[in-house]
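What follows is chain A.
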Amino acid sequence: MTVESVKIGKERKSIFKDKVMQLLPDGGNLNACLTCGACASGCPATGLADMDPRRFLRMAAMGLDDQILKTEWVWNCTLCWRCIYVCPMKIDIPQLVYHARKSWPREERPKGIRASCDMALVNESCSAMGASGEDFRMVVEDVLEEVRASQPGWENLTAPINKAGAEFFLNQNSREPVTEPDEMVPLWKIMSTVGADWTYGTKGWAAENYCMFMADDENWERIVRIKAKAVDDLGCKYWVNTE
Partner candidate 1 sequence: MIAIHVGQLARKLGVHRNTVTNWINSGKLKATATVGKKYLIDKNVFRIFCREYGISENILQELIGNETVPSKGDLPFTQNLNFNSKEVTMSAKPIGSVLVVGGGIAGMQATLDLANSGYFVHLVEKSSGIGGAMAQLDKTFPTNDCAM
Partner candidate 2 sequence: MSEVVDVSGEVGNFVVKVKKNPRYIDMEKCIACGLCAQKCPRKVDDEFNLGLNQRTSAYIKYGQSVPLKYAIDGETCIYLKRGKCKACEKFCPTSAINFEDQEEIVDLNVGAVILSPGFKPFDPSGFDFYGYGKIPDVVTSLEYERLLSSGGPCMGHLVRPSDHREPKSIAWIQCVGSRNTNRCENGYCSSVCCMYAIKEALVTAEHIAGEGLKQSIFYMDIRSHGKDFDRFYESAKAKGVRFVKARPHTIEAGQDNCGVTMRYAQEDGQVMIEHFDMAVLSIGLEPTTDVKQLADIFKLDLNQYRFAKTSDFSPACSNRPGVYVAGAFQTPKAIPRAVTEASTAAVEATTALIRSRGELTQQKIYPSERSIANEEVRIGVFICSCGINISGIINVDEVARYARSLPHVVHVENNLFSCSADTQEMMAKKIVEHSLNRIIIAACTPRTHEALFQETLQETGLNPYLVEMANIRNQNAWVHQREPEMATAKAKDQVRMAIAKAALSVPIERTKVNVIPKALVIGGGVAGMQTALSLADQNFETVLLEKSDRLGGNAWKVNTTDQGEAIRPYLESLIKRVETHSNIQVLKNASVTSAKGSVGNFSGTVQVNGGQREIAYGVAVLAIGGRESRPEEYLFGQDPRVITHLDLDAMLRDDPASLKKAQSIVFIQCVGSRDERRPYCSRICCTHSVKAVIHLKGLNPKMNVYVLYRDIRTYGEREDLYRKARDLGVLFISYGPERKPAVSLDGKDLTVKTYDPILRMPISIAVDHVVLAAAMEANDSHELTELYKCAANADGFLNEAHPKLRPVDMSVDGLFVAGLCNYPKPLNETIAQAKAAAARAAVILSQTEMTLDAIKSFVTDKCDGCALCLDVCPYRAIKLENYQAANGQGHFRIATDKALCKGCGLCSATCPKGGVYVHGFTMDQLRAQVVAALEDVA
Partner candidate 3 sequence: MAEKFEPVILGFLCNWCAYAGGDLAGVGRLQYPANMRAVRVMCSGMVHPDLVLEAFNRGADGVIMMG
């Protein structure tokens, strides 16, 4: 994808950048770049795919739409916001990246993310790892039992599931119940210590949403709606997503 030189005619078009600007408040300040490089200095993806946030924005401004809409770098971006946090001009590079992802044909987007998104759509647990609500319940109860038995002082620890009317509805990233179940315990202890009235749910319990990372707006929304409904069905007041 390397280009030797750029030729700009009298009419330059940065169609992609201009389109994104129309969607964002203040155009995401996308024109305001001072090319200071604070974004590139902090970006974990700088240097991957011969790209960094500053260069990416610059290419958009120069109208090199073909290249930025094809670079795999947009999938290296973690959407962490470190760039916009320190940018003196508050330039919304994450949104530019997001819209670049959206322009990819679904079948060409990275397999890992796509599979995780698809998996989340399989059942109502929304887990990108495919763990069902019942699997989740079993892991939680098993870990809880072990803590109560083996850790003095935590004999009365609770991890409620599907408790109707609880104040907080908690999500949990699938990675914990599936690969590191003990990692869930500290959170329970915190909730217990502060005396929070909380619950997990067997529906919509998974916190992650790979459809969002994939820029699949439609399924992103679908997953959010499933989770929101689960919260509403149990009559919880707050929805706490740990992602």
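Some notes on this structure:
What we mean here is this: a contact is a pair of C-beta atoms (placed from the backbone, for glycine too) under 8 Å apart; a residue touches a chain by one contact, two chains touch by 3 or more; residues count from 1.
Keep in mind how these were chosen: all candidates are chains of the complex that A comes from, given by their letters.
Model, not experiment: these values are computed from the prediction.
Here chain A is displayed by itself, and among the listed chains 1, 2 or 3 from the same complex, it touches 2. Looking at the complex, you find that chain A touches candidate 2 at residues 3-12, 29, 31-43, 46-47, 50-52, 54-55, 58-59, 61-62, 64, 82, 84-90.
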